[in-house]
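In this view, the complex is presented without one of its protein chains, the others remaining in place.
== chain A ==
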């Protein structure tokens, strides 16, 4: 599937009349933010719509960047990679950390302890 076709499909999906995400859930998340008291109905709608656009944008960018093109799949590592490499997705690096093998992690821990000892 060519990239252009995919973009057209995403655009069509975005222009569909029904928003899929539940507004009540979005409101719940918004209200959990400190200092937020009242939310205008239009603001709530816009946030819901923006989140939908964001999900599509994230999925599309990760897919384009990723290794699953032939199998038409999206994997976690595609997402983690795009979070690290794209400036606009940097705020996601904490919740989409790159995976490393346990042994590599333990190795780096050991090295850190050695450095501390040397100091």
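Going forward, a residue touches a chain if its C-beta (ideal position, glycine included) is under 8 Å from a C-beta of that chain, and two chains touch if they have at least 3 such contacts; residues count from 1.
The rule is simple: contacts and distances are computed from a predicted model.
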{"item": "Listed names \"Pyruvate dehydrogenase E1 component subunit alpha\", \"DNA polymerase epsilon subunit 3\", \"Signal peptidase complex catalytic subunit SEC11\" or \"Trafficking protein particle complex subunit 8\", with the criterion being the UniProt name of the chain not displayed", "value": "\"DNA polymerase epsilon subunit 3\""}
{"item": "Footprint left on chain A by the chain that the document does not show", "value": "1, 5-6, 9-10, 12-17, 20-22, 25-26, 28-33, 35-40, 42-43, 45-47, 49-60, 62-63, 68, 71-76, 78-80, 83, 87-88, 91-92, 95-96"}
